[in-house]
Each structure stands twice: as C-alpha cells, then as structure tokens.
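Questions regarding the structure given below will be posed in turn.
As you look at this complex, bear in mind that one protein chain is not there, while each of the others sits in place.
And then chain A:
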Amino acid sequence: MTEQNFIIESKDVHLYYGKKEALKGVSLDFMPKEITALIGPSGCGKSTYLRTLNRMNDLIPDVTVTGTIKLNGKDIYSPKMDTVALRKEVGMVFQQPNPFPFSIYDNVAYGLNISGMKDKQKMDEIVEKSLRRAAVWDDVKDKLNKSALSLSGGQQQRVCIARVLAVEPEVILLDEPTSALDPISSAKIESMLVELKERYTIVIVTHNMQQASRISDKTAFFLQGDLIEMGQTRKIFTNPKEQATEDYISGRFG
C-alpha cells in the first residue's frame, strides 16, 4: 500500500460556486516533503482547488464541495473536522502580500498569540526562527517593531511566509506567491521554498512555467476544472502524456 505515504489524498472533488461547477472531479494526492506545482491557464480552478485543501472556500457563500479530501487519513470535510485546527496544520500564502497593519514582530507572532502563547522568550525565539527560515531575518532584524507595511513587496511576502511558518503547519499552500513581485524577490522566495521542503509539504500554484520546472518535484496540470495530468515535473515538462499538457507547456495557449 503506497497510499500510506500520501499526506493529502483528494478523491473526485467537485466544487460548485452556486450552480457553476468550478472543479469537475479532481483526484490528486500529495507526497510529504515534496513541492507540488499546480499549473494551468487562468480560470481553470487552480486557486479553487488549493482553497479546498484548507477549507478557505467555506468563507464564500453558496459553495458546495463533494468528494473526499483526507489529511493524514482524516477526512477534512467531515462534520467533526475543526477548521480552526485544520488551518493550523495547513497554512496558506496569498497572491498579494497581505501582512496585517501591525509591526513585523506582531505579524509573525500572530499565530502564536491566538493560540494563547504567553511565554515571551519562547515567542521571540519562534519569531526569529521563522523569519530566518523565510529568508527575511537579515532584512528586518533591526526593525521588528516597524510596521510590516513599510517593507517592500518581496519582504512583505516573506514576512507573510514567516507568519505561516511560526504556526508550524505540516502543509503550506501558496497561491501564485511571486506573481506580484520582481524577479529578484521571486528568486529569493523560490530558493527559500526549496529549503523549506525539508520540513514542510508544499503546494504551489504558479503561472510561471519556469518556476514550476525549477522548484517542484511533481506538477499537476489543470484545464477547465479538470485535472488533466499529474506526474514527476521533469516528465510533465519533457514528455507529457496528454496533448493538452504539451500544448500548454509549449505555449500554444494560456
């Protein structure tokens, strides 16, 4: 049973926005401590699928999800599932850097704060460790009490990643985290993600095919709400099974 190894298993996931079917039966599994890239033309349902994994779609009115998604074997859509606990296990980084209008320190400490951590010294340690792992410690160590909004976009995004790391999730979901950033900031985030892979399972939506091929172990190609193909990144990019995948990768559409 190789299935035992998967950290997330999703089976026949359909998602409807009202009557509109945005995911048409997606079955996709994720290996722990790997980077999986979700690619596909815009509007094909990558973000929608990503958001099913931490149930952020619950926040949108009139959304229906069917099928099963399991995290470590537990059905995350079962009525017994605590979404608050789930989201501590499955963190998320958004397309637009979205730090709170607080100090850098308070941003990173937010997750600890809401979990009721009181130990200031421990908190300091975790904040520093998270900022280091997010490769932004050197940029901000002298101004932890400054507003996070005073940072550049790339620094803000890394602080947002540190904010997620501080909660110690198992899985990190990233929705086009570098699409609003300059190439240098993007490169920093890419190499940081490759390092984070040692500890975390990473699922990243990206528009940028080079990015997917540079950093990911597996790649999944979506088209109009369907998962077309999923496999080793090298295989998908050099020798895809499906014609649609090849067309997309060679830039024939999208």
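Here are some notes:
One rule holds in what follows: contacts are C-beta pairs under 8 Å (C-beta built on N, C-alpha and C of every residue); 3 or more make two chains touch, one makes a residue touch a chain; residues count from 1.
What we mean here is this: contacts and distances are computed from a predicted model.
From the set "Xanthine dehydrogenase family protein subunit M", "Phosphate transport system permease protein", "RsbT antagonist protein RsbS" or "1,2-phenylacetyl-CoA epoxidase subunit A", the protein name that UniProt assigns to the chain left out of the figure is "Phosphate transport system permease protein". Checked against the hidden chain, the listed residues A:Ser27, A:Thr66 or A:Asn98 yield one contact partner: A:Asn98. Of A:Lys70, A:Arg133 or A:Arg163, it is A:Arg163 that touches the chain left out of the display.
Touch with the chain omitted from the figure is made, among A:Thr36, A:Asn54, A:Ser185 or A:Thr245, by A:Asn54.
In the full complex, chain A makes contact with the omitted chain through residues 54, 56, 59, 84-88, 91-92, 94, 96, 98-102, 110-111, 113-115, 147, 149, 160, 163-164, 167.
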